[in-house]
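Read through the structure below, which is laid out as structure tokens, and then see the notes.
A protein chain is absent from this complex, but the other protein chains hold their places.
First chain written, first letter: the chains are A and B, and each begins at residue 1.
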């Protein structure tokens, strides 16, 4: 018998359709293979800028998502008590009529009674605009509980952020330091980047209490104690300053280091000194005289003292040269030996300065000065929620940006590069809009960047305009709102009660809330009259999530392969440092259920409500559906949701008339469009006129917006001044002290708020994203749940041994506000005072169309039950960063005790009844 | 390894059957007794072989298993068992019907029965990935079980008693070496992963929280806790009790009691043979 013949060239499929993945928010390009009209295989699109052909574990399992039995099938109306899961299927007409009956009176009488919040929404520029047309100030997406600390600190400091808004110059960087990242939104780009560094043998340093994933491949691991990164970074800065290893030229030219800080006692103290034209100025080294900050040929003097006013540079140096920041002073607190800190500082300096290189790219800066080359400093950093999700996260992120700036490594070759439409200074962002008036749209977008107390969303009586208390003294720079406070505040009637809570794509009764058990109660609590405290809840989900049971009306969404979506430069695009990019999704398969794309449903609702912008004067619909909106909506003249193939001939980029053929062109192009940054404009973008002009042409702003990086933050100082008693707008007394500390115009470190209540709770408890799971929605995927079907609490050797733990044991984990009993496992590569688990593996029994016996629902668990949404002490102050309102998930402190082997984790909640039929294997 | 009932029953019954058939082949019986005794032998051997089919994912293709006798012990076993059963057939018929055939077929069959049992043993002994099996003591154990089983059934205590002693010694040796086999094979988590060059290796996280074939089939850890007790049971039931029964009781009662205890012992031994056999793949899971 010979060797069998194998068919080595089988046909793969009938057809390939290119669209955008949505197994997570990374937005990779995918090739969807169809055979006989069914999805049979999904692979990465090699031409796509985000993933260049690769796919992660989730993306490659998409087929199990679009066939999951958990998919909702039709609109649902609650028939039993809330939380009981008793629903009846209704028609779309009925569903929409119900929603209109609830919403119309609100719009006419008190639009703020609608709270519309969206989760990992990729259409925020649309959902926000819809809420604006409705007129409610109560809109935000998930950024507040996610990573607004990074977004805000970056925007206020360098005009761009970590998160997915920038990335290391993977091609040139030689030393990459990663702070607090397990996965990030830029999942595949970071992996591709790390792969490139590894292939080159470049060095990766991971600063993280836990050594897994990216930190596992890091050449050096700094197992820091949670919440202390700011201190570590300021100590690195101390070492660099002490040794004079800083990029003075960069500081003088591109940052506000040479600007003068007002030294005069009074309401202007600490603000940047301005001239008669209200312009900041520098002292020119050539003349010793004041000169415009943006004057041609000016050589700003970092060491200048003018009429008693010193430069930002001197203030900064004075602060961080202090012995308080010496490695020896911070080592214990950070859990990092002093020698290690010094060695890291030395390595940063060595690579930044000794391995500097010149890229022979000539360019002209905004002062008109021409440069023959660009200096590369091959040190780059990235950071995300490990820094962000602490109550000192904003300042810590600021500190990290300061470190980057001192090394001269932002926007230079080899350093950290922003992706268009960033860089973009605070001044180019809107301020928040919040004034609600019956029957009227809001005057502008909800979310924005506050410049001073005058932009706060506070009514004359001192109460907040917004239900989440965004943009108040409690969290003045809450640029993404505070999703995590909506339900608690609405329940408490603080600042006021709402009528309808409208949620989209956010699993708020489970993994997305702090104190999940209590949130479930808030959603089901009734007042004295027997009415629900939160009277109405409308929810759009695509799947049978935990949240579904708590809504009164369910608007079932399509899956990502069944609808149009728009990944727009107006909100979170798919740009690369070298190109602005946007993308679409389109229905590559038809939905086989009575479901509708949520954005189209919102438009339909808008027409039924007669919202301006959505409805023609004659009451007819302006847009047929979302696809029509994507093409024909005009945000500013010539600017719409998509930048590609604009104009009637489809040739215009960035600006141009709507093109009826636009979506077809996108589909032809693989579902995305890229506008390439011109040669010579790829680096030094904030100051590079070639870039600035291209950015204007491509519609990011109307005029060039060069700016200086803010080492000293004037908006922050304005709040600090207010806290010191200056000015007409004054914070409430109970917040004065913390504002003084938190709104420091120079980066500071203070202990995370969790520490205050931590007596008796010595252990830090944190979570990480598993690379092969997306929050709650991965568990319905039959392939992925075999990889992560349950989670353990990982204990460091110190605790494992001290408590005598053994394999198979459970532990009682207690925080100041809660208790859980969960399975544990040992991990040596872990900070000795930290425990952790994978995020959102734990499921409520009965949810997600899983059997009640599913391991996710029995051994799997959430840490969220231990986290309080409020800080201890008087008043209802949210457990958030005091600057941005970022949820402080990782401030959690616990105590861990051994309880021995156990069958299942606690707390256990009642089984949720099914809202979808039982699932079988895919055939 | 997973002590699958089908495989345990297969090896125990077919071994005992072939042992008994061999004895019949060599000694010769006649008349109705022959019918029943040959019938018993065939019954055991065939029942064992049939049981083995329950282990197959696609038994309908079982005939293909005859094709690879050049390399595969399982294929050789298939051939050997068929040849053996074939060789015995004329002998059995002759014994039953008194056809007066010489013992030629019986002797040849007996030799092939030994070969068959040896092939069965080699299916396991060839597997280097299971160090406990990959040892010279495995064929002797299988052969000793077969011969002793045959003798116990025959009730010829003068032969059975010494054979049971041999079985006892073989078992003891097998267990003695078995306990050291894994270590001697040299496979460790360090060699399995090649990470010994970095340091001491342990599992941080399993590749899947769900189950899979490997965990069910190869990484069966449940039984090992009882290994010592099962070893005792095996020794007592397959060696000691049959010997006592044959020595103290007599006639049919002796055979029935001895055979019954022997079967229990053999099943226990075979269960343990699988249950305590550690496959090196367990190293990847940090479990052996």
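One rule holds in what follows: a residue touches a chain if its C-beta (ideal position, glycine included) is under 8 Å from a C-beta of that chain, and two chains touch if they have at least 3 such contacts.
The criterion applied here is as follows: contacts and distances are computed from a predicted model.
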Chain not displayed: protein name in its UniProt record ("Peptide ABC transporter permease", "Iron(III) transport system ATP-binding protein", "4Fe-4S dicluster domain-containing protein" or "3-oxoacyl-[acyl-carrier-protein] synthase 2"): "4Fe-4S dicluster domain-containing protein"
Omitted-chain contact residue, chosen from A:416, A:473 or A:783: A:783
Listed residues B:89, B:108 or B:129, member touching the removed chain: B:129
Positions on chain B contacted by the hidden chain, ascending: 1, 55-59, 61-62, 64-68, 70-75, 78, 123, 126-130, 185-187, 189, 191-195, 197-208, 210-214, 216-218, 279-281, 284-285
Residue ranges of chain A at the interface with the undisplayed chain: 1-4, 6-12, 35, 40-44, 46, 51, 53-61, 63, 69, 187-188, 191-192, 194-196, 198-199, 201, 211-221, 223, 239-246, 248-249, 302-303, 314, 317-318, 321, 323, 337, 339-340, 342-343, 345-346, 349-350, 771-772, 780, 782-787, 789, 827-829, 849-851, 853-855, 858, 918-922
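Here, only the chains that are shown with their structure count from here on.
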Computed distance of Cα centres, chain B from chain A, in Å: 63
Complex interface listing, chain A residues touching chain B: 1, 212, 785-790, 825, 827, 829, 855
Residues on chain B engaged by chain A in the complex (per definition of touch): 67, 204-205, 207-210
